[in-house]
Each structure stands twice: as C-alpha cells, then as structure tokens.
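Just passing along the structure, written as structure tokens.
Every protein chain of the complex appears in place save one, which is left out.
Now for chain A:
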Amino acid sequence: MLDTLVAGLRSLLPHDSVITDPVRLRTYECDGLTYHRATPGVVVLPGTAEQVARVVRLCNDFGVPFVARGSGTGLSGGALPREDGVLIVTSKMRRILEIDLDDHRAVVEPGVTNLAITEAVRDRGYYYAPDPSSQQVCSIGGNVAENSGGAHCLKYGFTVNHVEACEIVTPDGDLVTLDRMDPGYDLLGAFVGSEGTLGIATKITVRLSRAPQTVTTVLAAFESIEQGGQAVSAIIGAGIVPAAIEMMDALAIEAAEAAVACRYPEGAGAVLIVELDGPQAEVERQFAQLTEICSGAFELRVAADPAERAAIWKGRKSAFAAVGRISPAYIVQDGVVPRTSLPSVLAAIDRLSAEHGIRVANVFHAGDGNLHPLVLFDDAEPGAGERAEVVSGAILDLCIEHGGSITGEHGVGVDKSRYMPRMFSEADLDTMQLVRCAFDPRGLSNPGKVFPTPRLCGEAPGVRKGVHPLVESGKAEQF
C-alpha cells in the first residue's frame, strides 16, 4: 500500500522531496532520543503549507499514519517515525514571513529555528522569550508541538504564552487557523503542547518581547547541592522573580567544563545561575537582596559584559550534550517537583544512584522545580542500560510522589506514555482521548505517542470510579 501512496506523494511534491531510499530513510529513524528507533516508511519534505495539507489528505485516503518532525531534537521521542507511515519533515519550511514590531509579532514557518527569530529582531531591541537549551537548532514548529520551555520560562512563561496564532493542517487535511483572540474554547491552548496528535502547525505567529533594559547574570558557587537548593527557596521566598534560576551539580559541571571550558569556580558542589532582568532600579535592588541571600556561596561571580554572560550560559546550555564527554550513554530525564521538595528529592535521587551503581548528573531549572537528571551508563556494559532505565523511572515516581509531574518541558512522547497512568486516572486519560478524537477521529496523527494504549474513538470512556489521585493526596479539590 505504501508503494501506491509513494506514487501519490511523488505527484504532489518535487522529486527530491520524497525520500524512499532505505539508507537515507534510516537517518530519520530517531530524534534527540536515540533509545527508540523506527525507520519511517517514507519521508517527505514539503515546502509549503498547502503541500503538507495535500500529504495529510493523501494519508487519510490510504488510512496511513503520519508523524511530523522539525529539527529532530526532541527528547521524548515525540517525532519517532512509524514504519508503516509517512514522516513529514518541516526543515525546508524555514522562512520568516513577516515581522511586525509595532504589534510585537512575527509570522514564521514551522522549520524556522527558535534562535533565528531572536536573531532577526535582536538589533531592533526585541527577542523571542522561550529559550530551550537547543534553541540554536530546535524548530519553532517542534516548540509548539511540545510547548517547549527553557531557562527563562520561570519569569516569562512557556511557548504557549508566546504563540498568538497557528495555521495548522488538521489530522484530516484541512488548513485552518487557530487564533488566541477567537471567542469560545481556547483551541490554540489545546493545540500547543499536543505533541503532534492534533495536527501539524504550518505557520506560527509568535509574540516578540522587548529586550529588558538591564540584565545581570550571577554565578553562585556552593559547597553542596543542599545549600544551593536552600538559596533557590530563599530567593523565591523573598518575592524575587528572576528571569532564570538554574542549578548544576558537580558531575554536570565536570561535563560542561570538559566540553566548553566554562571555567566555573573550582570545587563547587553546585552552581546556581541567577539572571535578573528588567528596569535598572529594580534589578539593582534585587541584586542587593540576592547577594545577601547567597551569602553562603563561596564565590559569587557577576558577568561584567555580554561576553561573560554568554560564557556563563554556555556551560549550562551545552550541559546535556556535554555529558557525552563523561559517559558513553545517558538518559536525559525531565520531571517536576514543588520547589520546596527540591532538597528531599535530590537526596532521594542520590540514594537511588548509590543503590543501583548508576551515576546521575543534575542540571535543572531550579526556579520552577523542573529537574533534568542525566542518568549515566555505559551501553557496552551488559545490564547497565536496564539499570539506568530503572533509576530513570524511579525518579519519575519520586516526582509523582511529591505532587509533581512526569514532564516539565520535554513532553510525553513515546518515552513517557507508560508513566501517564501513574499520574492520571483512567477517567483523566479517557477525557484526554475525547479531545484527541474530536481532532483526529481516525487516530492517524502521530499515533502511539502520549497515551499508553491506543483507545479507539468509538469506545465509550468509562465513568470515573473512586477518588481522583490528586484529590486524594490533597493537591486538588473537586467541586
């Protein structure tokens, strides 16, 4: 069947935009998460929204599933291809279509990289706020699919807070626009973060922000991670909302040092990167408070100029990939805990690590309790991968136990779908299915992601039995 489909695809797209050569296809077998692999049935690289829509309609005609992919940097396997399906890659759709500074907006195609938007407006004093660590390569379409975050989302919010409208190709191939200003249900809100299960974004209107008057970046080195954690709580407790508070532990520092020679203070058990931004007077006042709060730090380094600021951030932003320098293989975990639980969760991760003989490096957005433990192992050692998986999974259990979440910004994808039932009751999952079925009744748009077991849309979701786990744990109330 795929053969007939391919013939159809070739009639819709330029010759070199349809890839069927097996050697070439395999280069698309995984995204940033290499643990899961599947060679796509066929890869297409459309150049326009109309072409995406036609491809999706053709998939519908044949009842073939399709998966969208941007730059392939996702860390939850959200863009894992289907062997029986079409991989729609948006990397040729990378034009910035419109920049309207009066309205603080830019309209871009999905393949444009996150950083390219900022670069296009930076010299006029604007920027695009969400900044995933992979911002120089990750695509804005992927950011929308995953509702990507980044270090500065503590103060400015996630992708969902910076997208004004999306032109999407619906799972049945219609080209429609979802606008934040539309009355009625916030469909744009539902679409952002839907991980490719509700359609493919083909044009994105993003909000541009004014660059702050002043930015002060501080690197505070602590002897232990507990001290660092306490400082984080104290900063937030004092009512300061920094643009970012990032923490790295000794192992993560070691990796970053090996990769980019970031020259963080020697002998640090943990470093905090705190960035304050805004009007000068406010930043100065907050800086004075911050200095006092971080009095326990053995070194407090303030970036004197943009180059020094970039140097501080370079260590943090390269940390994930840099871990490749100290370990042959690793799992990047993503979970959330309440800030106040940071010290106890970190201590528990430490215990898990010792128990299983698996090293764990910690890099995280401390300000919003978004952990990124890097579980290190040697894939050449038999059984190490499995042990790492166990540790990685146990960390998510810890997050749930403490009233947190199984993902902060990387998405559920294929990697965490099996953890969804630990966090949500069957009734919750059924409700999510109803939303999904409203958009994608045939289940062709990125099937097998987010939800543990594909449920048919015709199946009636059951009535919730028993008390919701969040109600039971006192985290939520039901009216």
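Things worth noting here:
In this text, contacts are C-beta pairs under 8 Å (C-beta built on N, C-alpha and C of every residue); 3 or more make two chains touch, one makes a residue touch a chain; residues count from 1.
Following the convention adopted for this analysis, contacts and distances are computed from a predicted model.
Missing chain, UniProt name from the options "Modulator protein RsbR", "Tryptophan synthase alpha chain", "Outer membrane protein transport protein" or "Glycolate oxidase iron-sulfur subunit": "Glycolate oxidase iron-sulfur subunit".
Checked against the hidden chain, the listed residues A:Val23, A:Met181 or A:Ala304 yield one contact partner: A:Val23.
When the omitted chain is restored, the residue from A:Arg10, A:Arg57 or A:Lys92 that touches it is A:Lys92.
Checked against the full complex, the candidates A:Arg105, A:Arg325 or A:Arg418 give a single residue touching the omitted chain, namely A:Arg325. Only one residue in the set A:Gln51, A:Ser76 or A:Thr113 touches the chain that does not appear here, and it is A:Thr113. On the side of chain A, touch with the chain left out of the figure occurs at residues 19, 21, 23-24, 26-32, 34, 45, 71-73, 89, 91-92, 94, 111, 113, 134, 136-138, 258-260, 318, 320-325, 328, 330.
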